[in-house]
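The complex appears here without one of its protein chains, the remainder shown in place.
Each chain gets a letter, A, B and C, in the order it is written, and its residues are counted from 1.
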Amino acid sequence: MRVGILTAGGDCPGLNAVIRAAARRLMTHGHEPIGLRRGYRGLAEHDWIELDQRSVSGILHLGGTIVGTSNYNPFREEQGVEKVLSQQTQDPLDAVIAIGGEHTMMITRRVQEELGIPVVGVPKTIDNDVTHTDYTFGFDTAVQIATDAIDRLHTTAQSHDRVMILEVMGRNTGWIAVYAGIAGGADAILIPELELTVEEISAAIARRHERGKDFSIIVVAEGAQLAFESGDRRQIRTSDDVDQYGYPRLGGIGTALAVELEERTGYETRVTSLGHVQRGGTPTATDRMLATRYGAKAADLVMAGETGRMVALHGTEMTSVPLGQVEGIKTIDLRYLELARTFFG
Amino acid sequence: MRVGILTAGGDCPGLNAVIRAAARRLMTHGHEPIGLRRGYRGLAEHDWIELDQRSVSGILHLGGTIVGTSNYNPFREEQGVEKVLSQQTQDPLDAVIAIGGEHTMMITRRVQEELGIPVVGVPKTIDNDVTHTDYTFGFDTAVQIATDAIDRLHTTAQSHDRVMILEVMGRNTGWIAVYAGIAGGADAILIPELELTVEEISAAIARRHERGKDFSIIVVAEGAQLAFESGDRRQIRTSDDVDQYGYPRLGGIGTALAVELEERTGYETRVTSLGHVQRGGTPTATDRMLATRYGAKAADLVMAGETGRMVALHGTEMTSVPLGQVEGIKTIDLRYLELARTFFG
Amino acid sequence: MRVGILTAGGDCPGLNAVIRAAARRLMTHGHEPIGLRRGYRGLAEHDWIELDQRSVSGILHLGGTIVGTSNYNPFREEQGVEKVLSQQTQDPLDAVIAIGGEHTMMITRRVQEELGIPVVGVPKTIDNDVTHTDYTFGFDTAVQIATDAIDRLHTTAQSHDRVMILEVMGRNTGWIAVYAGIAGGADAILIPELELTVEEISAAIARRHERGKDFSIIVVAEGAQLAFESGDRRQIRTSDDVDQYGYPRLGGIGTALAVELEERTGYETRVTSLGHVQRGGTPTATDRMLATRYGAKAADLVMAGETGRMVALHGTEMTSVPLGQVEGIKTIDLRYLELARTFFG
Partner (left out) sequence: MRVGILTAGGDCPGLNAVIRAAARRLMTHGHEPIGLRRGYRGLAEHDWIELDQRSVSGILHLGGTIVGTSNYNPFREEQGVEKVLSQQTQDPLDAVIAIGGEHTMMITRRVQEELGIPVVGVPKTIDNDVTHTDYTFGFDTAVQIATDAIDRLHTTAQSHDRVMILEVMGRNTGWIAVYAGIAGGADAILIPELELTVEEISAAIARRHERGKDFSIIVVAEGAQLAFESGDRRQIRTSDDVDQYGYPRLGGIGTALAVELEERTGYETRVTSLGHVQRGGTPTATDRMLATRYGAKAADLVMAGETGRMVALHGTEMTSVPLGQVEGIKTIDLRYLELARTFFG
């Protein structure tokens, strides 16, 4: 079998570990892995690279992806479908392993259903918000990086009445914020799934400081929103909001929250915004193991002819689900937030 | 309720995170956590420390244990049982949360069954070999440290015909060796669960180098044994073996293997023995989260009166099992080793 | 001798290492070290803690300061001088070791000259901009943290036409930006000592991308200013500028630069702002060694009666200079920036 492997969407620690595992597994069984360059563009434009022992050697710990990535969607690009079908006629692949987020899983399902190419999907997001799998690779690394930052903020926050805000990734869900907040010992956590008003946060900080704590560390997911008792609700990350509220396009909710908290509490407030530092670089051991298991399982499914599926982690078992079932976003189990609250105040 | 918390046995990253979580959880619900100093000795000798907000603050990320540890077994120590019962009469605790390994779980069960003190156990081992739970805290940290070491060995191994041996913990099981071996990309892994002869390993290394690889990284669990085709089986960690085979008491299997491999392959061989570096220091974010969940769950069980149980992780759920069920050792699922083999050679 | 040790100003990795070294050195020679709580406030208000073997044990690697810090200036505070003199009459110290920045060195000189208390100063700033010493402790840690961030940004930047901006500390000087920029392989570095216009930066980025590089990493010191060809010069960190230009008070120059660059180049631009993460947490080995040498030397000077001096590193030698000579700011040697330029483009 000749099996194309591609990565789509944003960077995520562990992509190369998935590629290596899938490729090595296929090679071990006598099959031929092919790297499709820059996501589905590589499929449409026959932009291939050979994946042999040498090319997948020494990449396990590297960030990034050796096959490149893009957001190319053959169903949206002009002639995208025609190009894919034409390539399949001239130089066919027996299957495609597609590593990407929820959107890529949806495209991948259509590639099998509508274009007839057997596919297996591998869920990829540092946000951990893909449904039907316990954890996605990259998440553990992002949480570790955010936790390291909280550790460092702890000592420097220990000065009178100072508030430290750490803005972490999480556009739609608070997984990173809550996990890192618990692992780092945050004093408050703001996430998209739960609305807190600025007034409530200010009051909590003030109560905490009145009880003798002279600093607070707040972890905020980039997708959290600032709400106000007046009923306003400021989604501050869109460019419209810049004009409307005077917040910057790129300054982020951390900055906006700092402005509001300083005004209300009078405490000196500082912001750390980790940004893409959470997406790059070497994966943790846990993510390398998970990515390796995902990659090997994807190859196993292809070799067993069980396509149209996404590999998934359930407990300690590597399993799979039909791609058709994968939709929506896995918001955080609020019991984790309840656990985090045990340590607030 | 007044609840004693104790840690027993060797060091393990995350002990303080468990203590903090259990204590904070109890405080939140109006109960009084007590730190029993140095394991069950603290129970027998009424050696208590107060666990309040202040004493469990700032310890989440610290290695070691703020309540101390020991291997004190009230059922073995002279007057041990009498002392415990006497203390319980004079100044009773309503329950005990005991954090320890398999042996401690066994003692803990007897403390409830025979001495009538309600108990909850929290499994503790970096080796991940406690049964009835998916993972134990401390394991992730040990694997990460070993993986970091493999990463560093990779560049320096890339010299002609050199073999690097990394000896990691794992007296009875190969969990750390296999996880770190997969995460670090080892070329061979030796574990207690599976016997390989020195001749087989030498041959595998030789084949690999003949195929053009000019270095090999071998991860070996401290409890693995050297076997020989002649039928010998050298357990090299006992002092008797020193005399018999000339290996040192403390040199470990890594050193022994190096001697044998150099002799057989002629390749320069170097050993790194991580030792207790794997047991100490700050836990990974994953271990802090797991330890926090264990500690909070233990407190929840105590408060719900569900004692005589060990907290356990099943999939993403924190649950519990009767202490009576906890026995034996959880050896590694050999499918992990099979996965590791995909990348050998 | 009874010698007070104090820390003043902001947090800096290595403070505890200095305190420990000075205290242990004094104890070894039979003297009595005293911790003055929260900077010079501890001297004025007789807020002392004992520094014995136990209290300085296990603090070498810890961020923060066990004696607390503040910006208390006895010459500015009401009755400050009177309080200090009164305390010295009632319960005199034989000398004070003051660990702080340029401003603290100035106060410290006056404490000896005007209040008659023998002093030794230890220079403290992560910014490395104290004159008369080669390096200050804390700087190496800040550079390492920033370099780690650049490493992670590198993989995730490798996508088409993306610009990553890392804002690091350095209010008046570009030491951290230039060192981390060289160590991390930045493609452009903006510092307070050298004005570049937004147009020049945009043009450099565009040229780079036209030559086939599809990403750029820019390190910018927080104190760098945005200049424009029109002759404007936007110091964007004051609140006045918020109103005038629409930039946020706390968003920082990184955000402002991102807005301007995206407008001019059309490339997707992302910002990471490390903030106080650079100030806290465990010091690097290099900073611990330097801090230890500073602390021991300060004690040696006190014991030798060579007071009124600041300890200093010259080459490999630990030496000292009169406090009166310490003034102004050590801007970066532009040869380092010239070296960095070798790798731009």
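Points to keep in mind about this one:
One rule holds in what follows: contacts are C-beta pairs under 8 Å (C-beta built on N, C-alpha and C of every residue); 3 or more make two chains touch, one makes a residue touch a chain.
This structure is a prediction, so every number in the text was calculated from the model and none was measured.
Taking the full assembly into account, the omitted chain touches B, C. Of the listed positions B:Leu115, B:Val277 or B:Val321, the one in contact with the omitted chain in the full complex is B:Val277. Among B:Met164, B:Ala299, B:Ala312 or B:Ile332, the one in contact with the hidden chain is B:Met164.
Only one residue from B:Gln79, B:Thr156 or B:Gln325 touches the chain missing from this view: B:Thr156.
Across C:Ala21, C:Ile165 or C:Leu323, the single residue that touches the chain missing here is C:Ala21. Within the entire complex, the positions of chain B that touch the omitted partner chain are 10-11, 62-64, 69-70, 145, 149, 151-160, 164, 246-251, 255-256, 258-259, 269-281. Remark: the residues of chain C touching the chain excluded from display are 20-21, 24-25, 28, 58, 60-61, 134, 140, 143-144, 146-147, 151, 154, 179-180, 182-185, 282, 284-286, 288-289, 292-293, 296, 314-316, 333, 339, 342-343.
Quick note on the criterion: only the chains that are shown with their structure count from here on.
Relative orientation of chain A with respect to chain B corresponds to a rotation of 180°, obtained by superposing CA atoms and rounded to a multiple of 5.
Counting every residue number used by either copy at the chain A-chain C contact, over half are found in both chains.
Separating the CA-averaged centres of chain B and chain C is a span of 40 Å. One inter-chain figure worth recording: chain A and chain B are separated by 30 Å, centre to centre, where each centre is the mean of the chain's CA atoms. Residue positions of chain A with contacts to 2 or more other chains are 151, 154.
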